[in-house]
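Attaching a single structure in structure tokens format; questions to follow.
Complex shown without one protein chain; remaining protein chains in place.
Letters A and B mark the chains in the order given here, with residues in each chain numbered from 1 onward.
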Amino acid sequence: MSDEAGQQAADKAAIQEFASQHYQFGFHDDIKPLFSTGVGLTEETVREISRRKHEPDWMLQIRLDAYHQYRQMKLPAFGPDLSQLNLDQLRYFQRPTDHVARSWDDVPQAMKTTFEKMGVPEAERKYLAGATAQYESEVVYANLKRDLSRQGIIFMDTDTAVQKHPEIVKKYFATLVHPADNIFAALNTAVWSGGTFIYVPKGVHADAPLQSFFRINAENTGQFERTLIVVEDGASVNYVEGCTAPVYSEDSLHAAVVEVFVHPNAFCRYTTIQNWSSNVYSLETKRAEAEAGATMEWVDGNLGSKVTMKYPSIYLRGREAKGTMLSIAFANGPIDQDTGARMIHQAPHTHSTIISKSLCRAGGICDYRGEVKMDENAHGSSSHVECDTIIMDDDSSSDTIPYNKVAIGDVAMEHEAKVSKVSEEELYYLMSRGLSEEEATKMIVMGFIEPFTKQLPMEYAVELNRLIDFQMEGSVG
Amino acid sequence: MTLKINNLHAIIKETGEEILKGVDLTVPTGEIHAIMGPNGTGKSTLSETIMGYPAYEVTQGTVEFDGQDVLSRPVNERARLGMFLGMQYPAEIQGVNNADFIRTAINAQRPENDPLPVMQFIQRLQENMALLEMPDDITDRYLNVGFSGGEKKRNEVLQMLMLQPKLAILDEIDSGLDIDALRIVAKGINHLRGPEFSALLITHYERLLEYVTPDKIHVMVDGQIVKTAGPELADELEADGYAKYEQIRRNGVSE
Partner (left out) sequence: MNQQLLSQVMASCVNEPDWLMKKRQLAVLLQKRFKSTPAAEKIMTAWRGNPRLAQLNQAAGGQVNADQAQTVAQNTVGCVNLPLFKAANEYPELLQENLMEKAIAWQDSQLNAMHLALLNGGRFIYIPDGTIVKEPIELAVDCPLPNYHNLVIVGAGAQATIVEHQIATGRQPAYFGTELLLGDGARVDYYQSNRFAAVRNHQAVRAYQAQHSVLNMYLALFDEHDLTTDFYANLDGQGGEAEIKMVTIASGQQIQDVQTQILNHGPHTIGNIVQNGVAKDKAVLNFHAVGKTERGAYGANSQQQSRILTLSDECKGEADPVLLIEENDVNAGHAASIGKVDADDLYYLESRGLSEHDAQALLTRGFLLPVLNQFPDQKLRENLVDELAHRLEEKYE
């Protein structure tokens, strides 16, 4: 009996711990960035960034044009409240070390400790086909396994790609996401730093997923990585990224831009799990284009941040192109997850699928904003959308705002959504088999997001499992 | 392990309508009892109320199991007392693997640091599935999702065999089953029969009772038990129906 009392006391303590919203990764290194452009953004800042990177003139020009574009633009008129985000108060560039490390031994110890605390296991590095880790705005650690190089797969940070493969970068950079698209795309194009560059030559299949880790450090640093992925005809690649950030007193901005080009009959899957701490604004622009016979898949997990605005889109440009978006959003606490997907059908017999699952509790907001468009060329195309939301308590809310527009008649478009709280019937059924209310709720939540978790590489599925478990603790009663 | 129900009254929360109007019932350890009666008389409500289904509220009376008060406990603790309710319309839970769920339920009722070892679990599962003549893929599917009525009932019995309860309440486990499925379900129930096991079978037709011989049969009409007798009562009901007992209930006489 005393065991039980002890257990109850321990449970209570654990619940109190959680209630104080203790973020488990709440620490940050005492690394002083070697170089910083100071607070705020001017044309001089942009030039300085380009100069420090020794960039060719054409890239400087792209930055400057984007900067001028940025100055003319306004914050988006829809979605979450961004009024507390002060773009002029951010520090725009850091370079923690002076060179890009080639091997793990060269990485500064403090950073290694960070990776250890984040739980990147030693063994994984051997298994994975080489990881580039982004620290601050710079890639510190890059290691390409001989396999990849031999196959001709290029996997490096975008800065280095500008130097080493300018022809490829020039051909694709900012052609899918134009600076004029939205203010954060313009900002990113002006001050981007770091990010992943992947090029897969014709017919080459990358066997293991390519992975990347990065974090934000130092107060008020904007994170503007620029990712470019090109998959040539008949090739295939699987890219996985998961990131986390420590807690700060002032807000942090994460405004990445991702452009993915999937050539005819090629395949690309881009998996992200985001677990930003509760003061981060995650405002990303992710866009892909799929040509004839190509397949593009976004797999997106949004677990943290203060505000997330993310609508990965796929332009289905060639006949029989396929696009899939599988996402979950978990707004646990005063978080605003404004996410969705856009599928634009511009060719015949193209197909798209969107499966979106959201959960919100403790004052969270989960909004789905989606668009499926079929233009005059999309004869015989089809689209299927399923978005389900569970609102777990009465402090939280959710909106589902989809647009489904077709410009021709011989297409098929289906859309379904359900919004409810955790089903009392289901809770009762599971509890009648002995599970506590908390265990039963967890089981229903995990079952709800199962279509998503089963698509993740195992280590991510395990991490996700642990994370949700932890976040659900003390959530009942 | 005796189940004692005393003057139980219960209402539907949302409408206030009274369904159980003073039920008295005792199921001693080791016995199997059956409850029969016309539709809509509260048989299912009785089983749901014992288990704690949120739509009903107890207004009077007590339920004791093994000397412990049942009604003051939340649903899962009633299960941990050793009670199992096989439902008439089991819920479908998306994304939850059938086998994983059964193992979680088993472990929920064991001490925290002593889960059932995986190999033992698999062995027990395979034995019970063979007993119930269930196909292998049933364990990979999601909990009741897309199961036919018969498959759902058999899944309930599978869970019962895996969880090894002290008291099994089966709510119309025979409805919608063909002769073969019925025979198999009965096999499962009889498999658990023993001095430490009691069961309460709620059934509309007496078919099930041809395969599982009850120690006692109760007739329930309009929220009350109006007759208790031995297994021979089944034949009488088969021949004459419930008219006599509806009459008795109306006149306010109960035995």
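As a working rule, contacts are C-beta pairs under 8 Å (C-beta built on N, C-alpha and C of every residue); 3 or more make two chains touch, one makes a residue touch a chain.
Since the structure is predicted, the reported quantities are computational estimates derived from the model, not experimental observations.
Asker: Who does the absent chain touch among those shown?
Answerer: A
Asker: Which of A:Gln163, A:Asn404, A:Ser436 or A:Asn465 touches the chain that is not shown?
Answerer: Here the residue in touch with the unshown chain is A:Asn404.
Asker: On chain A, where is the contact patch with the chain that was removed from view?
Answerer: Listed in rising order, the touching residues are 379, 382, 389, 391-394, 396-421.
To be clear about the criterion, only the chains that are shown with their structure count from here on.
Asker: How many angstrom lie between the CA centroids of chain A and chain B, rounded to a whole number?
Answerer: Chain A and chain B have C-alpha centres separated by 48 Å.
Asker: Any idea which chain B residues touch chain A in the complex?
Answerer: So the residues of chain B touching chain A come out as 51-54, 74-76, 78-80, 84-85, 87, 90-91, 93-96, 101, 104-105, 108-109, 112, 142-143, 159, 163.
Asker: Report the residues of chain A in contact with chain B in the complex, numbered from low to high.
Answerer: Result: residues 7, 423-426, 428-437, 439-440, 443-444, 446-451 of chain A touch chain B.
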